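After the structure tokens below, expect a handful of questions from me.
For this view, one protein chain was removed and the others were kept in their places.
Letters A, B and C name the chains as they come in the text, with residue numbers starting at 1 for each one.
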Amino acid sequence: MIQFNAADLVWLLPEIILFVTASAVVLLSVIVRPEARSGLAALAVIGALAAGWAAYGLSDGNVELFSRMVIVDPFATYFRYLFVLAVLGGVLLSVRTLQTEGGNRSEYYGLMLFAAIGMMVMAEAGDLLMVYIGLELMSLSLYILAGFYRRETRSNEAAIKYFILGTLASGIFVYGLSLLYGLTGTTSIRAIGEIVSAGGLSRPALVLALAMVGTAFAFKVAAVPFHMWTPDVYEGAPTPVTAFMSVGPKAAGFAVFLRVFLEAFPAAQPDWNNLVIVLSILTMAVGNIIAIAQTSVKRMLAYSSIGHAGYILIGLVGGTAVGAGAVLFYLLMYTITNLGAFGILVVLQREKGRVETLDDFAGLGKTHPAAALGMLIFLFSLTGIPPMAGFFGKFYLFTAAVKAGYVWLAVLGVLMSAVSAFYYLRVVLAMYMQEPAAAGAGEPMSQPSAVLAVTIAAFLTVGIGILLNPLLSLAAASLPKM
Amino acid sequence: MKFPILSLTTYIPLIGALYLLFMKEHEGMVRRLSLAVSLAALALSVLMLGHFDPKSAGFQFVENLEWAPSLGISYKMGVDGISVLFIVLTTVLTVLCVLVSWTQVKKYVREFHVALLVIESAMLGVFSALDLVLFYVFWEVMLIPMFLMIGIWGGPNRVYAAVKFFLYTLAGSVLMLIGIIVLYVHGGKTFDVAALLQVKFAAPVQFWVFLAFFVAFAVKVPMWPVHTWLPDAHTEAPTAGSVILAGILIKMGAYGFLRFSLPMFPDATVTFAPYILALSLVAIIYGALVTLVQTDLKKLIAYSSVSHMGFVTLGIFALNRQGIEGGIMQMVNHGIITGALFLLIGIIYERTHSREISAYGGIARSVPRYASFFVLFVLASLGLPGLNGFVGEFLVLLGAFQRDRIVGVLAMTGIILAAVYLLWMTQRVLFQEMTHPENEKLADIDTREFITLLPLAVLVVFLGVYPNPALSVMHASVDQMMAKMEAHKAAAITWAQAWPF
Amino acid sequence: MTRSVVLFRDLLIPILPLAAFLVNGLFGRWTREKAHWVSVPAVVLSFLLSLFVLKDVLSGVNTYASLYRWITVGAFDVSVGVMIDPLTAVMLIVVTSVSSLVHIYSIGYMHGDKGYARFFAYLSLFTFSMLMLVLSNNLLELFVFWEAVGLCSYLLIGHWYDRRSAADAATKAFVVNRVGDFGFGLGLLLIFVTLGTLDYQAVFLGAKAATNQTVDLLAPFGGKLDVGLVTLIALLLFAGAMGKSAQLPLHVWLPDAMEGPTPVSALIHAATMVTAGVYMVARMHPVFELSPSAMATVAVVGGGTAIFAATIGLVQNDIKRVVAYSTVSQLGYMFLACGIGAYGIAIFHLMTHAFFKGLLFLGAGSVIHALSGEQDIRKMGGLRNKIPATYLTFLIGSLSLAGVPLFAGFFSKDEILTRAFFAGDLGRVLWGVALLGALLTAFYAFRLVYLVFHGETRLLPDAAHHVHESPPVMTVPLWILAVLAVFSGWVGIPLIAGGDKIGHFLEPVFKGVAHVAHADIRLEFWLIAVSVIVALLGIAVADMFYRTRPAMPDKVASAWPRFYSLLLNKWWFDEIFDWAIVRPTRRISEAFLWKVADVRIIDAFVNGVGSVTQQAAASWRRIQTGLTQDYAMTVVLGLLAIVAVWLAAW
Partner (left out) sequence: MTIPLSWVLALSAVVFGIGVIGLLTRRNILILLMSLELILNAANINLVAFSNHLHSMRGNVIVVFTIAVAAAEAAVGLAILLALFRNRRTVNLDEVREMKG
């Protein structure tokens, strides 16, 4: 039976703070006058920071709560920081755009916070049920956020697609969960791991169950063949939501992957290892190659995020501790850079038109040098060119792959990032080497909060080299117990 | 030396660039500041050269800080006989680039000088990095500003050239990244070059990592057949860009061979030496023949660089003292000469806005001082004894001849071809009748341009007449490397060893 | 005087012209018309100093010193140094004397030329390089100044660079010299690789020791062709000499070099630079001595070139080109002498040739100057009394060239013929060839004299009355050279006044050479008589052709039209080279290497990789149909695929 005592709740302080803030925001949004609603954004930011601070307070904890339903260990703490960062980025980027675009209903911030809670739950889950709850909490909030510009058909389409495919994935997950429960009699990840590694279970049923369970995370992470939703949903959703969506869920997905596949199934590693390799190669290939054919920068960034999922999968190959550390570190680099990249799209948004296609970027170097420089930093970081953060992330990943003995996979990864240079470069070309479009569509709106978020992201991306060591050791320290 | 001179020299340009970036836009100030910063870097590099002890073979001015111990990465800088000359060459050429861009670059002056200074920092970093990751970081950092420099301030077809340059170099160098990581894994979990130099790597590791490094360096040198980016990049780059490209960037590839490939993988070097010699020969003769028929001045000098760099790789992989020291001297000399030639083309281009040889003819009459500089550097380029081109070339030929007579003979044809294409070009540009009347009114070089060219002219003559001081700097380091190679009794790796599966 | 002061004095000889070059070169704009006040005193002073050197060497004092280490890399240690011995002394005298006279002559000839300072600067640079070439004490230093003089000839030929033909000639000269230097360079490398040093003495000792070593030329190609090491070295060095001294087939550049101003032709393309090849062979005689086959090659090439150039000289119509081909021919004689071991005689002929050929060139220059630029002898004639000084000196020069007794040419050329006669059966064949050559030489020498100075003037009326005698600054050098053209020969008279002084003077240098025994006086006397008769016969035929019966040449020419056009077009050598080498290389590199290899193959591959990925992207993009249910389908199918793959239990 699951023991429960109130004293343990203190370990979940960050989630509680977020929950309170989210509820407050949603409630206040009904009471407060529309103009003051942006004040609620400030409340959301404060809540997120408080949660972050709380997570820091609990950072030395390594405890299993509620008979291992929830595990608060350095691994979970690391992801808490990541999700706070993601939600902060999401909120800061959305303050101004919401006022002009889709009506300023402030439950938007509430939803973002709820999604963040969902992610945290997924990262801390020690039990598949908890994983499911976290997954659903996150997904549902994101379905609504994706369709937040109700009057825009693209936003609706994004929402409906995301909803249908997302629910299908979680449906398959639950079915897999039930099979797994049937086979092992428990839903605790570690217990399942022990029973499975003890062997004696019918192989086809087990494989089917595990595959079904894995689908949800592969879907969230946007690994091939479950990646089809990403381009349409990212393009359709409001840009701040896309920014949030491209970092948060992916990290959460990988968190569960690490928790389930490295912690629970170390013995079964050779079994699913080849599978991960195939997935990684396919994801990198699809992500990077189709991106070349894109004309919309936003959609290109969507495919690029698929590609990055492929790189991260390389870290999982071989199931080594170094690999896991590399995944964690890369997720941090990826979060900062992707928030920045989408942030630039948000910052450049004008009263009338949005900046999305390559032609919108033409001549940006002349018209908005700062934004162009920012985009240049983020793009080259995504390509993996030093001194940007992306390089160190990829470097750590490829070192892990080589250490695990998969030199050829590292070579493939490196070649894929060279291919990726092709489309990232095209944006830089447009910005610096083409004349600005004749009709300057007016100055972009002043968005202090978004500019702040992007500037911080830019400095972090460029300056990562300096504080490389603390981050590397943090990532290496917060590994799931092997 | 008390204070960390290497880091200081490397980062002064970077700090200058950052300051320029955030300074308010004022063209005059930008140029003067950029000149001041590059001169400071030059002063520091000369100071370092002064304090450099040619007797000791090991690394000097070593700085060692922890950067990311968990991954075995350390921030280590140092310089030895092989790399010290390149550092000074870099700072010298960069100052001249700033000078030549004084009037040529009119749009985005600030961004131009930022890019130029960042490139200088990256190049200085490459030559003084003693940690593989640090080396790779500087190696790649140089890509972005160079790409922007070609792409933004370049000639008509600059976008294609910039993209080609970027992708070509990136594709080559990413394989090196994997090579570095494999070294790390097999070399005792460290990226420190000094430590890795002591490690005896197994045959397969040597074989494959040598190939990985070779791809990156061959693209950079550029060796035939991966050279086709060079003509495009050189023709489209602005004058300063071409000077940097020809003067220093293509030397990083050959420097890489000397710093990493030869000492760390002796067996693999011996295995691949014949093939690389063959490729170098092709580069020399093929490069020269193609240079013969160029109609664009810059493209002509670019293809001649392919030929001259063929001599460098020939010297290095002749694997004897004369060859290697000849290779290094040829690199330094080629940097000076080709840098000067590109400066000259830039100067005349500024006046006539045409790079086609047919647009010129008989201009020696209207620009005598320009013509005398032009002839001086052309003679140095074709290896006239008494000027610096000859010293490097002759030593390389000597080294190659010692290793294999036929290679020596074939390479020697290079000096005839060089004379043919260079003199034929000089004749069509400077001499013959004045075909275009408007060339009559060409203005001769002014004092600023004179100051830009003078140091290179002095260097060309001084290094030609009295090259020993420059040669003596590298004796100790090269001897140490050669001794290590002989002690190791490098044996060729068979395919079976390289592919144990 | 102490050793170092002597050394400094000897070093002044080359340094003075160098200083003059620097002054005129750097400050040419200020010295302008007065440039000659800088370079003429410098070279005359050098001439005086070389007289002192001659006095030292006569009293048996040779100097050998190295100044500073030029390049030291491992075993390769080369330094710049000076070596003076009788051979150097002779060369110093010849170079400085002719150079001084040419400098003085140029004051008049180049008067009013806009590149006046530049001309004198390059003349001084040339003199410096030639002097250092002669003074150098190791092969690499020789090679350095070897190319330096090549550079000066390039600059001076192209002095009037705005003329397309002059620019072409300059480039051609440098490139053909470079072809020769290709061989020379390889010789250097081979010497260093096998003998380990480049210093003269050490090379000579090393060569003696390495006589039996052979080099397998076809080793890399699997074949077997053993060639004696020393022979190979000698031949490679000779290749360099052939390039520099315009021997067959690398002679093509010398006639074109006439595009340069006439003083240049006199100094560089007659007296000094072209003789550098002979000097080098003489200097390296110990190496040549060790390889009979190399000696034979030198002799044959010399003989061949002598007769070949003489035939072309018969029909040329440009006054300077006739003299140029005569130079090529006379150089052939010098190499012939070296080939049969008579190095002393070769140097003797080099000296006399320098004087009378210099005289002929300056004379021709004076004629051109008089006719204000006209060079075609068919448009001249009857200048005898209009420019008497030029005529008389030119006549002396021609007599000396033809080998008429008592003139310098006779003694040196005759000595070569006699030595050839006694040098075995190959020597005898060469003697015959040389004799025929002497006949042709006498003929074209006097053809020139008659066409230019005798007969009625074919000048255009207005040009005729412009003809004026050259100013004294030009005629005085002519007279000095005329004197030298006569008395320089007497130094080598074999029989009277204690035997041939120059032979004895050079004896110590060539002591290793096997001495050819003179059979007997009577046979030798007959040989001299034969060569005199041949010379006079040549003059007589020329007299008959061009003075008494002027119609004769056309009749003869029309009798063998193809042979005549063959000679007129210089045996089509230029055309052959152009067709065989120049045009194919250009076509290959243009059509194939650049357009096809570089652009169509490599770049196509590079761009191809780019476009292939783009096509892949475009096609893969279509999978993304936009239909949600297609996506759902891929989810389900993907799941099934994963299960299947996983079950395959890798």
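Just so it is clear, a contact is a pair of C-beta atoms (placed from the backbone, for glycine too) under 8 Å apart; a residue touches a chain by one contact, two chains touch by 3 or more.
None of these values were measured; they are calculated from a predicted model.
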Displayed chains contacted by the hidden chain, counting the whole assembly: A, C
Residue among A:E15, A:E107, A:E124 or A:E157 touching the omitted chain: A:E157
Contact partner of the left-out chain, one of A:V32, A:I144, A:L415 or A:L452: A:I144
Among A:T186, A:N273 or A:N469, the residue in touch with the chain that has been omitted: A:T186
Of A:E124, A:D232, A:E263 or A:D360, the one touching the omitted chain in the full complex: A:D232
Chain C residues that touch the omitted chain in the full complex: 621-622, 624-629, 632-633, 636
Touch residues of chain A, complete complex, unshown partner: 129, 132-133, 136, 140, 143-144, 147, 150-154, 156-161, 163-164, 167-168, 170-172, 174-175, 177-179, 181-182, 185-187, 231-232, 235-236, 293-294, 299
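As a working rule, only the chains that are shown with their structure count from here on.
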Mean-CA-position distance for chain C and chain B (Å): 37
Rounded Å distance, chain A centre to chain B centre (Cα mean): 43
Chain centre separation in whole Å, for chain C relative to chain A (CA means): 79
Per-residue overlap in chain B, given as positions that touch at least 2 other chains: 167
Interface hub residues of chain C, defined as touching at least two other chains: 610
Chain C - residues contacting chain B, complex: 68-76, 143-145, 147-148, 151, 154, 158, 161-164, 166-168, 170-171, 174-175, 178-179, 181-182, 185-186, 189-190, 192-193, 215, 220, 585-586, 588-590, 593-594, 597-598, 602-603, 606, 610
Chain A residues touching chain C - in the complex, by the definition given at the top: 160-161, 164-165, 168-169, 172, 203-204, 207-208, 210-212, 214-215, 219, 224-226, 228-229, 231-232, 271-272, 274-275, 278, 286, 289-294, 419, 422
Chain A-touching residues of chain B, taken from the complex the two chains share: 66-71, 73, 111, 133, 136-138, 140-141, 143-144, 147-148, 151-152, 158-159, 162-163, 166-167, 170-171, 174-175, 177-178, 181-182, 184-185
